[in-house]
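As you look at this complex, bear in mind that one protein chain is not there, while each of the others sits in place.
Lettered A, B and C in written order, each chain numbered from 1.
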Amino acid sequence: MKRDMLIYSAILIIALLLYFAVPKPIAFSPTVSYIVIVLIAVALIYIFIRTIQGKYVGRRIVFLFVGIAVVLPFFMTVTQPIRLSPEVKMVYDAIMKLKPGSKVLASFDYDPPSAPELQPMAETFFRLCIERDLKVIIMGLWPQGPQQAEMALRKTMTFPEAASKNYKYGVDYVNLGFQTGNEFVIQRMGSDFKSMFPNDYYGTPYDSLPLVRNVKNFSNIDYSFNLSAGYPGTVEWVQVAVDRYGLQMGTGNTAVQATSMYPYLRAGQLIGLLGGLNGAAEFEKACNKLGKGTKFMVSQSFSHVIVIAFIIIGNAAFFLGEKKKREKE
Amino acid sequence: MQIFGLWVAAFFTLGIISFLYKDNPWYKVCESIFVGISAGYWFVTLFWDNIYSLFYLGVAERGNYSLYVGAVLGLMMLLRLIPQIGWISRWPLAFVVGATAGLYIINYFASNIMVQVENTLTPLFADAFNQPTFSASVYNSIGNIVVAVGTFTGLVYFFFSKEHKGFMGGMAKIGIWTIMITFGASFGYTVMSRMSLLIGRMDFIFGDWLQLIK
Amino acid sequence: MRREIPLIITAVVGIFFVLQYFIPHPPFNQLNGWFSDWFSIIGACAIWLGALNLIRISADKIYRRREDWGYAIIIIISFLLITIIGFWEGNAFRDSGTGFDWLYRFIYTPLSATMFALLAFFVASASYRAFRARNLEATLLLLAAFFVMLGRVPVGDALAGIFHVPESILPSSIATWIMNFINTAGQRAILIGIALGIVSTSLRIILGIERSYLGGE
Partner (left out) sequence: MIVRFFAGKVSVKIKIAIICLIAQFFLVGIALSQPPTDSVIIDTLRTPPPDVTPVMVKSVVAKDNPNDDGRAVIISWDLSVDDHAGGKVTSYKIYRSEKRGGIFAEIGEAPSGSDQMMDNNVTRDEEYYYKVSAINELKEGGKTIWQVSSESDVVGPAKAVAQWFDTRRLNVFVGMIILCGLIIYYINQAKSGKKLFIRKISGLDAVDEAVGRATEMGKKIFFIPGISDVDNVQTIAGLTILGRVAQLAAEYETWIEVPVSRSLVMVTAKEIVKEAYSKAGRPDAFHEDQVHYLTDDQFGYAAGIDGMFVREKPATVFLLGNFYAESLILSETGNSIGAIQIAGTGQPSQLPFFVAACDYTLIGEELFAASAYLSREPKLLGSLKGQDIGKAIILAAILVGSLLETFNIFQLSKFFRVLE
């Protein structure tokens, strides 16, 4: 207990120091960045040798490496080329094809834990919609979804090119809010939006919102974009809105979910897919609006390399161990 | 309030991360608060969204009296709290299970069987002719064949009423390989997703809170 | 009776939900909407069971002075705190600037997001300790994972670029190929298989053959 308290105080002091005393922002020069990379590599080789000798390093060392691989790249000045994949291009093309004034339905089906992956997509999506003068109808099948949408919009409006468009609530975009009922909500929206959203996020009656007054169901929607982190999400949208009501839909998914979307993508049920942070970065590149997705990709690269390194180390040790065992026998 | 909030959020973020070192009182405090707050969050949200907005306003303002049936079913669910008549709660349960079963039959049949089969049935070489280059045609044709063969053999693997021997066994083998590669791809994407989440948290600590990053 | 009525309810409701897909005529189109409303209301009632259970277990812990009972107090306090604020603030509890919103943004969000982020650490440790190329199947899994992980980040192509790997076999190209073709095939087989399993299980539920959800055999 006493030791815990000591550690806690140490953490507090470090935090205070970092908060008040350290000059900010910190950025490593390229040279320093490369030295850091080399040091990490050397440490990995050391672990490799230890593991081959049969001494597995503890969980905490592995954890530490992951932490380092994620945090240090924030301060590095390293750039990496990003290649555009076809499924991301499809989303971009679909939005670019819409005429100004087209109505886009955006369903936010995620909560804050998945925000790091999906929030950059949401921001880029709003920026693109505003640039193209599209009308956006926001809703959510997850209770926290509409809040995430509000956050993304606030962020979007800080960009001068978006702020200058003077987007008006009710006319250019609305937030219908959240409704419980999962796929049933989608099903009923198929006949009538208003029955599911009698009031919007702010309690305004549906009919007093000029943008949606004449929107009855999916047939009045030109394109739909769904950001999804699980159930209910893209699968339900595809099964109900796309298959039954013929909605045109693109989607942004967490990477975990993205793999299960490929069959739908190939089947043409989905028009475009942004998968995980990588999808977000590519989308930013396609729209030429660099944001957090691109920035985070450096950390992402590093962390993947670390995981791959650990798989290789673990397996190498495993095979050498097997060999030794067989030699003994 | 904003800055105070950032410090509070940082307190909880670091508290949860401290679990990686070991189980400790800080983590336990965070965990307990998490359990209480998350339960309360859903409790309040569902109350206002379903019981107030959907049920109360539905009945009082829109005159939708069918909602009373739902309320009765919901109350039956709560009867579980009284052991003597707790068995009544099986009725709403039966309702929920029946509805999902019916819905699952339709949705999975239409979207997962019909549509997926439809899309497997494509000409294996057709888009070979409208590709810009010869190599693109080969690439797509091979891809189409892989999809058809992979789906076919993968389904053979799931065949239960025949022994996996001989030709059938060979196909099932190819099927399980396809499935394993699929899992590998899934795994890769999952790693990507988890790392992104961690990046998000670290961005909060070093960016939003400590403001060490540009 | 206690057995039969639930089985009848399940069968009737189940058949109805199958039929509504094919019948656009009222009342089928309408009843469907009613059902979904009822569904939401039942869910909102069921959470009372969970919340009461949580309070009961925690209170029990405190009362009996079980190990770590102090934390049970924290659970009850934080539950009551957000609940009281949420009810006090009325229907507009979610608007930005409310106390509920503050709790959501600065306590609930960091806690749940960090919980999820811990998985990043576990996935690395699992990669190191558990993922072994024990047989051909596991090897294929790991190889695919290797290419997808490398191919989905820019550094993969950059590394391959050092060795002048031709474009068609860059990690990103291989990853795209795996995702588009093999993954599609595998996912499709799994999807169709699961769908068949679900259709058959759901049918058994409607027919009353599968009744384990009612407890007992």
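Please note the rule applied: a contact is a pair of C-beta atoms (placed from the backbone, for glycine too) under 8 Å apart; a residue touches a chain by one contact, two chains touch by 3 or more.
The model shown is predicted, which means the values in this text are computed figures rather than measured ones.
Which shown chains does the hidden chain touch?
A, B, C
Of the listed residues B:N24, B:T122, B:S137 or B:Q211, which contacts the missing chain in the full complex?
B:T122
Looking at the full complex, which residue from C:I62, C:A158 or C:L196 touches the chain that isn't shown here?
Reading the full complex, the residue touching the unseen chain is C:L196.
Using the document's definition of touch, tell me which of A:K24, A:K168, A:K216 or A:K323 contacts the absent chain.
A:K216
Touching the absent chain in the whole complex: find that residue among A:Q257, A:N278 or A:Q300.
Touching the chain that is not displayed is residue A:Q257.
List every residue of chain B that touches the chain not included in the displayed model.
31, 34-35, 38-39, 80, 93, 96-97, 100-101, 104-106, 109-111, 113-115, 117-126, 148, 151-152, 155-156, 158-164, 179-180, 182-184, 186-187, 189-190
Could you please point out the chain C residues that touch the chain left off the display?
18, 21-26, 28-29, 46, 49-50, 53-54, 57, 112, 115-116, 119, 122-123, 125-126, 129-132, 137-138, 141, 145, 187, 190-194, 196-205, 207, 209-210, 212-217
Please give every residue of chain A in contact with the chain that is not shown.
191, 216-217, 219, 230, 242-246, 256-257, 259-260, 268-269
Following the convention adopted for this analysis, only the chains that are shown with their structure count from here on.
Hey, how would you classify the chain contact layout here, line, ring, star, complete or other?
complete
Busiest chain-chain interface by contact pairs, anyone?
B-C
Specify the chain most distant from chain B by Cα centroid.
Chain centre farthest from chain B's centre: A.
When the C-alpha atoms of chain A and chain B are each averaged to a single point, how far apart are the two points in Å?
Those two chain centres are 15 Å apart.
Two or more other chains in contact with one residue: find those residues in chain A.
Residues 63, 66-67, 70, 113-116, 180, 255, 259-260, 263, 266, 275-276, 278, 300, 303-304, 307 of chain A each touch two or more of the other chains.
For chain B, write out the residues touching at least two other chains, lowest number first.
As it turns out, chain B has residues touching two or more other chains at 10, 20, 45-46, 49-50, 53-54, 103, 110, 116, 119, 147, 182, 185-186, 189-192, 195, 197-198, 200-201.
Spell out the part of chain A that touches chain B in their complex, as residue ranges.
So the residues of chain A touching chain B come out as 1, 4, 8, 11, 15, 18-19, 22, 24-27, 60, 63, 66-67, 70-71, 74-75, 113-117, 143, 178-180, 183, 198-199, 238-240, 243, 254-256, 258-260, 263, 266-269, 275-278, 292, 296, 299-300, 303-304, 307.
Which part of chain B faces chain C closely enough to touch in the complex?
Those in contact with chain C are residues 1, 5-6, 8-10, 12-13, 16-17, 19-20, 28-55, 58, 64, 66-67, 69-71, 73-75, 77-78, 80-81, 87, 90-106, 108-110, 112-113, 116-117, 119-120, 135, 142-143, 146-151, 153-155, 157-158, 175-192, 194-195, 197-198, 200-201, 204.
Over in the complex, which chain A residues touch chain C? Could you list them?
Per the touch definition, chain A meets chain C at residues 56-57, 59, 62-63, 65-67, 70, 80-83, 85-86, 111-116, 144, 147, 150, 180-181, 184-185, 187-188, 191, 195, 202-203, 255, 259-260, 262-263, 266, 275-276, 278, 297, 300-308, 310-311, 313-315, 318-319.
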